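The other protein chains are all here in position, but one chain of the complex has been omitted.
Labels run A and B following the written order; every chain starts at residue 1.
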Amino acid sequence: MSTIIDVSHVSKTFGGVVANKNISLTVEKGAITGLIGPNGSGKTTLFNSIVGYHPIDAGSIKYEGREISAMLVPEIARLGLLRTFQQTRIYGAMNCVENMLISMPHRKMRFLDAFRRNSRQDRERAEHLLEFVGLYEKRLLRSGSLSFGQQKLLEFAMALMNEPTVLLLDEPTAGINPTLINGLIDRLIKANTEFGITLLIIEHNMRVIMNMAETIYCLAHGELLAAGTAEEIQNNQSVIDAYLGAH
Amino acid sequence: MDQIISNIGLLLEFPIVNLKIIIDGVMIGALFALAAYGLALVWGVMNVKNLAQGDFVIAGGYISWWLAHQGLHPLLGVPVSFVIMWGIGWVCYKLVISRVIERDLFTSLLATFGLAIMMAQIMNLLFGSDTQSLKLDYETLYFADGLIDVPIAKLIGVIMAAALAAAVIIFMKSSRMGQAIRATAQDARAARVLGIDTEKVYAFTFSLNSAICGAAGAIIVMVWVIQPFYGITYSIRAFVIVTAAGLGNLPGVIAAGLGIGAAEQYGSHIFGIGYQQAIAVVLLLVVLVYRLAQQRRVRQVLK
Partner (left out) sequence: MTMAQKKWLFYALIIAFTLFAPFIFPAFRTQLATLWLMIIVAVTWDMTGGQMGYNSLGNIFFYGTGMYVAAVVTIGLVYDVGEYTGAAGGGKYAFTDAQYFTGLVLGTIAAGVFCALSALVLGYVLFGLRGPYFAIGTLGVAIAAGELVSNWDWVGGGQGIALPVFPGDFDSAKLFIYYLFAGTGVVLFIFVKWLYATRFGAAINAIRDDEEKAEAMGLHTLMYKLMTWAMSAFFVGVAGAISAFQLIHFEPLETAYQTINLGIFMVVCVLLGGKGTLWGPVIGAILFHIFKEVTWNYFLGWQWVALGALIVITVVYFQDGLMGWLQHRKPEWFGMRVEKRDRLAQEASE
């Protein structure tokens, strides 16, 4: 396996607050990588640095060997690096199918393709993916009227529709009904194995991440605390102190 | 083109002319800064971008001009315009602004643009479309062998502008209403929870802004000229200044105001007086582009 995202020695401060300090981590192509840490440990800041929401103070971020730390959000997204939002962002005034069709991978289109209507295949693919996340029945409803959990699933389906190379998920299970979480884990794993999408997941729920990720990075107070397999992290004393102990 | 080059040559040949231009620019810029301060106040407190700002200025000018023709001394026109424009601002607030505060920004922009058109047209009907000004029979001071002339009337205007600005700043710092305004600007909901009547604060702020503009207009009619349709350029100037300085940055507003006054004087000296309005607007574009480039460096856009 080769490295697809290479974050090295990244620091970021907001005013006087150090959000990330000298963080290095790598995401392997085709793998599921987890990013954990207590609240305020700098996970989302690191995420935002990777996808281009703000400049970083020091260090470098490489995607497929290419420096992306000075690029803008849409430029990075067009490389195939996609993110979902902690507070879901969907097009509330449109129905689910329309949301899916907007998520077509525009970066793979030729210029004139944008001036076509969506084909029947596109529509079928959209419906198929909605079925995959369990929203087929709701496909013609205005997406703003869905519950929070359903909106989250829709956003996940939209991300899949976009055929990303790497998908960065910001707390995919937060706010989802606990009975649905197992189903979501299955789908995330399927997205990885069947669609071949590399995943980087921020997760609060330890059980979820331990069942999925091959490699886990743990942040605390803006610094990298530990890295390793699920088992290693579970047995790492400093992680237990900083994170699990805090529960 | 030759004209432009010879104008620049003149500036290089007689450096003292530069001083004259800067003095003129700073004097007029002080009035721009006043209108811009009012805009920043309204923008910061109630998030309304008032495109009628310049028309308040012009209206204040016409009030003073009309009263002077009824026999009132032009200098007294300044406080009277302040009071009358306070009332007009309050009416505008109650009728229009109070209904667009909670709405999206384009709504307030358009509503105030509509207001601006109405005010300009009303003034056009009432006072005609000729340019007007008030002549004060004070002497003119001459410096540097008569190359620099400073009419005392202009000097008085600048001093009045500075006094008004100082009064407003002290009021904002020390009075209870000033504190309530500043609290509302920071967080309207929190202010409401703490028992501040934000509706009252909004009405007061908007009226105050209108009054400041009115006084500025009454000064402008003494040192410059007004015309019913000049309002939009003053609005644009106010926007330029606030955009360049940022909200809640009082020294920045003053500096940008004086700077834009000077830049405009330079521009009209070099390109000709006909370009005065154009220069004000082109400065807006320059400032916007500069701010964009600044934002681009932090991977953001200008929102």
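Here is the rule we go by: contacts are C-beta pairs under 8 Å (C-beta built on N, C-alpha and C of every residue); 3 or more make two chains touch, one makes a residue touch a chain.
This is a predicted model, so every value here is computed, not measured.
Asks: Would you mind spotting which of B:R99, B:K135, B:K173 or B:K200 touches the chain that isn't drawn?
Replies: B:R99
Asks: Among B:I117, B:L136 or B:L155, exactly one should touch the missing chain; which is it?
Replies: B:I117
Asks: On chain A, what residues meet the omitted chain?
Replies: Where chain A meets the chain not shown: residues 51, 72-74, 77-78, 80, 82-83, 85, 89-95, 98, 101-107, 109, 113-118, 140-142, 145, 158, 162.
Asks: Please give every residue of chain B in contact with the chain that is not shown.
Replies: 49, 51, 96, 99-100, 103-107, 109-111, 113-122, 124-125, 229, 232-233, 236, 239, 243, 272, 274-275, 277-278, 281-282, 284-285, 288-289, 292, 295-296, 301-303
As a convention for this text, only the chains that are shown with their structure count from here on.
Asks: Between chain A and chain B, what is the gap in Å from one C-alpha centre to the other?
Replies: Each chain reduced to its C-alpha mean, chain A and chain B end up 48 Å apart.
Asks: Under the touch definition given earlier, write down the residues of chain B that touch chain A in their complex.
Replies: Contacts found on chain B: 297-300.
Asks: For chain A, which residues are in contact with chain B within the complex?
Replies: Touching chain B from chain A are residues 52-55, 70, 72-73.
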